[in-house]
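For reference, the structure discussed in these notes is given below.
Every protein chain except one is present and positioned as in the full complex.
Per-chain numbering from 1; labels A, B and C assigned in written order.
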Amino acid sequence: MKKIKLKPAELNRHKSIHSNCGVFGIYNNPDASILTYYGLHALQHRGQEAAGIVTSEYDEKNDKYKFNIHKDHGLVLSVFSDDKILTNVLKGNSAIGHTRYSTTGSGDKRNNIQPFKVNFKGGNLALSHNGNLTNTKYLREKLQNEGTLFQTSTDSELILHLIAKSKESKLEDKLLEAFSQVIGAFSICILTDDKLFAIRDPYGVRPLAFGKLNDSFVFASETCAFDIINAEYIRDVMPGEMIVIDRESIKTGSEKSYIIGTAEKYKHCIFEYIYFSRPDSSVFEEKVDKVRRKIGKNLAIESPAPGKDTPEDKKTVVINVPDSSNTATLGYFNEIVKTNKDARHEIGLIRSHYVGRTFIQPGQDKRKMKVKTKFNTVKGVLENRKVVIVDDSIVRGTTSKLLVELIQKAEPKEVHLKISSPPVISPCYYGMDFPTANELIANQNDQNTEEIGKHLGVTSLAYLSKEKLMESVPYKHEKTDYCTACFTKNYPISIEGLDDMNKNEFDD
Amino acid sequence: MKKIKLKPAELNRHKSIHSNCGVFGIYNNPDASILTYYGLHALQHRGQEAAGIVTSEYDEKNDKYKFNIHKDHGLVLSVFSDDKILTNVLKGNSAIGHTRYSTTGSGDKRNNIQPFKVNFKGGNLALSHNGNLTNTKYLREKLQNEGTLFQTSTDSELILHLIAKSKESKLEDKLLEAFSQVIGAFSICILTDDKLFAIRDPYGVRPLAFGKLNDSFVFASETCAFDIINAEYIRDVMPGEMIVIDRESIKTGSEKSYIIGTAEKYKHCIFEYIYFSRPDSSVFEEKVDKVRRKIGKNLAIESPAPGKDTPEDKKTVVINVPDSSNTATLGYFNEIVKTNKDARHEIGLIRSHYVGRTFIQPGQDKRKMKVKTKFNTVKGVLENRKVVIVDDSIVRGTTSKLLVELIQKAEPKEVHLKISSPPVISPCYYGMDFPTANELIANQNDQNTEEIGKHLGVTSLAYLSKEKLMESVPYKHEKTDYCTACFTKNYPISIEGLDDMNKNEFDD
Amino acid sequence: MKKIKLKPAELNRHKSIHSNCGVFGIYNNPDASILTYYGLHALQHRGQEAAGIVTSEYDEKNDKYKFNIHKDHGLVLSVFSDDKILTNVLKGNSAIGHTRYSTTGSGDKRNNIQPFKVNFKGGNLALSHNGNLTNTKYLREKLQNEGTLFQTSTDSELILHLIAKSKESKLEDKLLEAFSQVIGAFSICILTDDKLFAIRDPYGVRPLAFGKLNDSFVFASETCAFDIINAEYIRDVMPGEMIVIDRESIKTGSEKSYIIGTAEKYKHCIFEYIYFSRPDSSVFEEKVDKVRRKIGKNLAIESPAPGKDTPEDKKTVVINVPDSSNTATLGYFNEIVKTNKDARHEIGLIRSHYVGRTFIQPGQDKRKMKVKTKFNTVKGVLENRKVVIVDDSIVRGTTSKLLVELIQKAEPKEVHLKISSPPVISPCYYGMDFPTANELIANQNDQNTEEIGKHLGVTSLAYLSKEKLMESVPYKHEKTDYCTACFTKNYPISIEGLDDMNKNEFDD
Partner (left out) sequence: MKKIKLKPAELNRHKSIHSNCGVFGIYNNPDASILTYYGLHALQHRGQEAAGIVTSEYDEKNDKYKFNIHKDHGLVLSVFSDDKILTNVLKGNSAIGHTRYSTTGSGDKRNNIQPFKVNFKGGNLALSHNGNLTNTKYLREKLQNEGTLFQTSTDSELILHLIAKSKESKLEDKLLEAFSQVIGAFSICILTDDKLFAIRDPYGVRPLAFGKLNDSFVFASETCAFDIINAEYIRDVMPGEMIVIDRESIKTGSEKSYIIGTAEKYKHCIFEYIYFSRPDSSVFEEKVDKVRRKIGKNLAIESPAPGKDTPEDKKTVVINVPDSSNTATLGYFNEIVKTNKDARHEIGLIRSHYVGRTFIQPGQDKRKMKVKTKFNTVKGVLENRKVVIVDDSIVRGTTSKLLVELIQKAEPKEVHLKISSPPVISPCYYGMDFPTANELIANQNDQNTEEIGKHLGVTSLAYLSKEKLMESVPYKHEKTDYCTACFTKNYPISIEGLDDMNKNEFDD
């Protein structure tokens, strides 16, 4: 019998958007691999198709460092299901880890699983990377012309070559030289024999948090990875910053920090607040839960629930799409209820968390069946009601349409769909895996909300405006602190130099 | 590497209670196996350790029936991960299926996976069973003395022997004779060469619904299994009823129905409303969602949220334990908010649905780590607030204690735990797998709510009273329609004749 | 990726004949399960598709016996690959084991894997069976009419029912009663809580040896299973004998023995000497190696190697088909060389023991490719020579034909095929899995040796005559000591009462 191939990306998300990665690093802890395991577990939602850990183990007898690695396709819990891997193989006091959204299947793609581990003149080197570089084409060609061979099609290998090729003698300077050459979005942990580096691009596109666990230092894409191991969140790795942890720094408790490239204006990915990050995390130094509820609130202000004319009308039912819009729906409802005390927040959709393969009968639609195995309606809640569904975004529109269809079967009076983000009109080249522009429903309908709503089968459709979205998020500097390219086509970092191989990676 | 052993019972539930089974049956449909697959998928929460399907295939050439079977340990999606099993192996127009909470591991226990398929003088016979018989000791000894050999330790095999041994000539009468001899709780589907039977014990302890899908008839433990295949819910199989579907009955659209034993007073398992059944199902001919919200409402009436004295106090935060107390919390909150407009329903706990193996570091508590991999708090919601947690039940108290500990780390002002059921003081012998009486925390503390609360670390603890619970559920006849033995030690069906083997089954 | 399904039957044999089973039993040894594992390993050639072990473990605390079981599809080494199964699960001082040729795949067939373990009024009972009953139809119907249900289609379950139904009070008498009702070929080990039984049908069709290992007693289909554990061969279980080992007998060193049914004339399966048994075993109280070489010798006497006229002719090359005809070829060659000193025994065929799936290119013959992955010729040995191939039997002729084709490519002058058995013309109903009569090449050509040879593409073909075969085997009583039905259609045990289910078992 064929072994089941869980499509884990489907397990907890119902969108055709995929984050690229979660990264984690820890220095100076005898349980480095176990803590990394838990950290990756908490970051599972950022990448569900592969996971890996590299540890640096000091071999006292030979006064040398040994790098241990284990990585594979699958969820974190599956890749590390054998506890002997954590305790017997992944020995050592420092570790980095990675969860990845990636392509599965062919033995080849296995090479792309992170962390990467290589050997160069400076010893061992391992890297975990979240984000996407945008001048890869130029860099790859340049390196190939110099006689460099590539074993993968990843940005990460490219960075490693740049480090190995640096003429600088100090490791820190090698890294600074390498990172001064790359353009794009990156939040990176690098482990060497006796140091741990955390680096973030000058725009701060992807998050990277810095924490402390007793005498150990930790880094993670989101702070929920700190909570699970009882680590304390200190601050973010700043955009353009490189933090270096070594034995000496641990003694003093201070940390060395460097600046990469010219410090640019911040360009945080606003989608982290809308959808990616877990509500219990802090990203960009703000609690996601708080921002996401403010987004919900602003959505309610812009497009309140319908009809308050008749007593019957007033009993509008607001429902969430579990679990992705739970928090935004709370924000939405708490605002609505201020003026309509009869409105109710209800559970109108039940979600099954057991989702696997979908078998279709002849003449049946596969995606329809998939939605049905994931969601069921609570008819008593919806029937004959004015129903407001809050969802976080519409990408292709396929799932939304099927979800609306499902809800319509419960015979609500009206269905009003409120989206807690503006229309998605353009792909992301900084680390999210969106469909191409043509596939985006907002493009197919020229952002005509009415038409899209008609297509989806709802009574009304409303998106959050860009303005209100920008009002919902916190600012360090100014309104331009965020990348909103997927809503505006306004790409803040040049995408001219994108490697074809790099573009294609998402196609498989 | 050792393959991961998902402990699926943990995936979506956080209690040490396990239902025994979900059953499903369909007659006269060319896609019988695929529809059963989907039905079982919807019943996954009723039994997550094994699954199976048997189909009856008519062999035109030989004018004979062939029974096909596939069953194994694992989730439904894993057992049937190879689509060729459904389409090439499980051919035929009728099918029954089963999901089971059972013991894993040893090759022996494999025998206990359902459906059971046997061959007897009347041809092929397969059975799916939810519930537990209570006169097994007597029946087993009687049969063994007659020279019957047993290949399993299950009630189900016992029933099959009784059927095979019946001297009646008509199959229907054989079944009636067999079921007149057994005592206990059972909801059963039986497939024979050309008939499908659905049988329910005279007390109606476990649910069993009857539906229709075009020209096919279907049976399922809960109606959510009808929704997923677009079947229409007709009514319940009545307590003590045996419905027979055959070719003739399908033609006429009518169905033959028999009465098993003396019709007794109803004794529905009240825990189905509290915890087991999905909120989107109807059981005992009432919507679970509706009953569960009424339970929440009554809990609020009995033990409202604390302090409304100061404006600050008023901002009580009500949180659910996802996903099991979602619905009851809604009912609770909607009542509370009537008198305290400042109370808020918030998401205070984030639940990870990726839960697997837990590795412990020396000196760490395994269960603690397990709770941490499952739940994280949203600190901004809880910090410095009076927090009301609504949960459905407390069994051993272990998980509750750890959950409270986790919440306390978020530094709420107070933590009030509201339980939407009375104290659990006695095991169930009718199909739920509770711990023994000694392990139940309510027994350990003589039901002293204050002491239990202190043990759990909450500011206050309140259970729903038995009276209010009884007010929350619907009645066909009278207040005694329900079995409440786990709250009252009042066992409505004799448990004297329980087989030791049967008792032990839960121990492995 | 689909997991590989080794077809182990192919690994070491190249014939379309399959033995039905190997059985093993041991009493009173703390390493019972490990010794059974090794015993089954040595019997692997008798059944390569499934294996199992049952142990009886004494629970001192409760003064009760517990039966442990582990069985699965696959080779012995694969089924018991986890050493924890042998040491932690299969505890106890007594054990029986089984290797089985059976059908794979469907979850259903799993039920047919032995040993069988059941519970009856006398306690636990487990059975390992080699052979085939021939009055199953009658017995099955009789039992079904008495209300017995069947969970498998095996003879073994039938025997177990007969034991459970016996009205005798003593266990020994129950068994005697049961075995007095069955007709056919059987060599059986039965384990009860505190006894081990070894039973052989009155004809002694299949072998069963009795041995001793220090204070333990052992039984096995072939004595090679004794050698691997350093046990000492005592004698065979006699045809019609039932040996009982219990605690008392061990103390005294004596053994209790019973006679089943009327002692019949012996009807040993002569094919055990020709092909099934390992040459290093003793079966029917004679060394297989010795008999098989005598068979080879007689074949040489009847049909010597060709041409001794020219010096060139004399250099006839005799080759074996590894490994099945190795021993017979030796016997053949040692006879030939007496009169032709120039004849040579050579290695003309190299056999690969790595054989798995065969992929075919369009237009290619699958079986041809299979033979090519198994065999290659040593051209230098065959080219331009008169080649004599000694093989043990021809069944369908398919493999022989392809093998000859392969050899012809090495351009020998002539190819003479010598078969160390008479033409196979009739199926076996006593435990061998032959093709149907129609598929047997000897039938398709009316036993016309010349035509068959032409079909196979050889210069000449010769079978061993029945007379010479009978001269090669040892006799206790007289020439009729052997069953030769597959060569003669003369079935010594009635096959009238064969159950259809039983017949079909080989079809899957």
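The rule we apply is simple: contacts are C-beta pairs under 8 Å (C-beta built on N, C-alpha and C of every residue); 3 or more make two chains touch, one makes a residue touch a chain.
Owing to the predicted nature of the structure, the values given are computational and were not obtained by experimental measurement.
Undergrad: In the complete assembly, which of A:120, A:138 or A:475 touches the absent chain?
TA: Looking across A:120, A:138 or A:475, the contact with the absent chain belongs to A:120.
Undergrad: Looking at C:278, C:297 or C:468, which residue reaches the missing chain?
TA: Hidden-chain contact among the options goes to C:278.
Undergrad: Give the residue, chosen from C:41, C:71 or C:174, that touches the chain omitted from the document.
TA: C:41
Undergrad: Mind listing the chain A residues that contact the chain we can't see here?
TA: 68-72, 89, 106-108, 110, 117-121, 125, 141, 144-145, 147-151, 153, 160-161, 163-167
Undergrad: Extract the touching residues of chain C with respect to the undisplayed chain.
TA: So the residues of chain C touching the missing chain come out as 1-6, 8, 11-12, 31, 34-35, 37-38, 41-42, 44, 75-78, 80-87, 224, 227-228, 278-280, 287, 289-290, 322-323, 326-327, 330, 334, 341, 344-347, 350-357, 359, 361, 369, 372-373, 376-381.
The rule we apply is simple: only the chains that are shown with their structure count from here on.
Undergrad: How many Å are there between the centre of chain A and the centre of chain B, using C-alpha atoms for each centre?
TA: Chain centres of chain A and chain B, defined by C-alpha means, are spaced 36 Å apart.
Undergrad: What's the distance between the Cα centroids of chain A and chain C, rounded to whole Å?
TA: So the centre of chain A lies 60 Å away from the centre of chain C.
Undergrad: Indicate the residues of chain B shared as contacts by at least two other chains.
TA: Residues of chain B never touch two or more of the other chains.
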